[in-house]
Every structure is written in structure tokens, then in C-alpha cells.
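I'd like to ask some things about the structure below.
Coming up: chain A.
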Amino acid sequence: MMRDLHALLTPRHALGPLEIRRENLAFVTLPASNLRGFLTELRDTQGFSHLVLLTAVDWLEEGQFQLTYMMNNRARDLTLGVRVMLDRTTAQMDSIHDLWPTAATYQRELKEMFGITFPGSPRLDEEFILEGWTDLPPYRRDFDSLAYSQQTYAERPGRVTHDPREYMKSKLYPGG
Partner candidate 1 sequence: MKDIDETFRKIDATVPLREELRPRTVTTPDGQEITIEPLKDYFCEAAPKVHPKAYFQIVENFYNWARSNSLWILGFGTGCGAIEMRPLMTPRFDAYRYGVQWRPTPRQANLLIISGYLSVKTLKRAIRAYEQMQGPKYVIGLGSCTINGGMYWDSYNTIKRLDDYLPVDLYIAGCMPRPEALLHGFIELKKLIRAGKAEGTNRYAENFASYKAAQKSVIKDWDMPDYNW
Partner candidate 2 sequence: MSSFHWVQIPYALLTLFIVLNYGLIMTAVVQKIAARVGGRHGIPFWQNYIDLVKNFAQRSKITHGVMFYLGPVFRLAGGVGLLLFVPTIYGSTWAQNFSFAGDLVLALYFVFFGTLGMALGAGESGHPHAAIGVSRGLAQVTMAELPLALAVYAIAVQYHTLNITEIVAAQQGGLFHWTLFTNPLATVAAMFAFVGTMMRPPFDVVLAPQEIPIGPPTEYHSAYLALMQTNRAIFPVAKTVIYMNLFFGGASSWGEFAIKVFALYMVSAFIGVVHPRFRVEQSIRFFMKWGVPVGVLAILMV
């Protein structure tokens, strides 16, 4: 089923190769400019009417953000993950809040946690879960969570960290 769909839509939307994970779960990558047309066609003619989630992955070494739009066809129990790669420095993407109103919330979250902007998305600049955040977006991988927490939050002295492997070895085999 997924293969048929892929074969049908590839010429029109310049899809990448299909990665099949399960019988009803697959992923596909496509250029960012083709996303809107592809999602519209999935929704209107192929029955993928449900946007399950919209999330991002930070590929720091490649200098890219990956957006994943999970689409679900409820009638046929199919899930298709649509991936788009963005440039990490501009970090900008078209908003799809007019296709699915729920997408606006996801886009707000991505704006706050990754710093990816979606121009035109409603309430994009309002704070989502963080309040008064003054630093890098915290889900970016160049944000150093440990250093930030040590600078910001007072610690109680006396906390000891063990290497789990060495610690369990010394506990279980005290003789060596």
C-alpha cells in the first residue's frame, strides 16, 4: 500500500526513497518547497487527514534541522512520516497552520525549543512552556544544559557522581 502510494506521488513531489519501518509505518524525505503541495494532496485525496505530530531533530554536525510531520490515515491505519531538512542557520519553514490549526501549537513549541521560525503562524512569539527564557533555545544541541544549570541554579554541596560500571563492579566484586 505504502509502496503504491510512493510510486504514485514520487514524480509529482520529488520524493526521496521510502523507508519502511512496519507494514503500516514508513518515512519519506522531500524538499522543503514541495512540502505544502504534498501534504495537501495527502490530506485531500489520499485520506491522510490527521496530523499526529510535528517535531524536529537537530543535526548539529550537518548544520541542518530535520522536521518530521507524522501523517495518519485513519481509515486504512497507515502512518507516513514526512521529513524535511532545513538549513540550521536560517532555520525557517513555511507554516501549515491553515491546513491543520493544531500545527500552530507545534510550531510555537518548535520556535521556543529549537528556534525554528514559521512566519505567519498565529501566536508564534508567545512563550509556550518556558517563561522568561533568556538563553539559546534549550533543545538545540549546542545549548549546554549542564553548564546552564550549574550557572543558574544553586547546588547543594556533597553530591557525588559515580561511574555506574565501576561503582557496581566495586559493590558486587569488592575483592577485584
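FYI, contacts are C-beta pairs under 8 Å (C-beta built on N, C-alpha and C of every residue); 3 or more make two chains touch, one makes a residue touch a chain; residues count from 1.
Selection criteria: all candidates are chains of the complex that A comes from, given by their letters.
Being a predicted model, the structure only gives us computed values, none of them experimental.
Only one of 1 or 2 makes contact with chain A in this complex, and that is candidate 1.
Listing the residues of chain A that touch candidate 1 in their complex gives 129-136, 138, 142-156, 158-159, 161.
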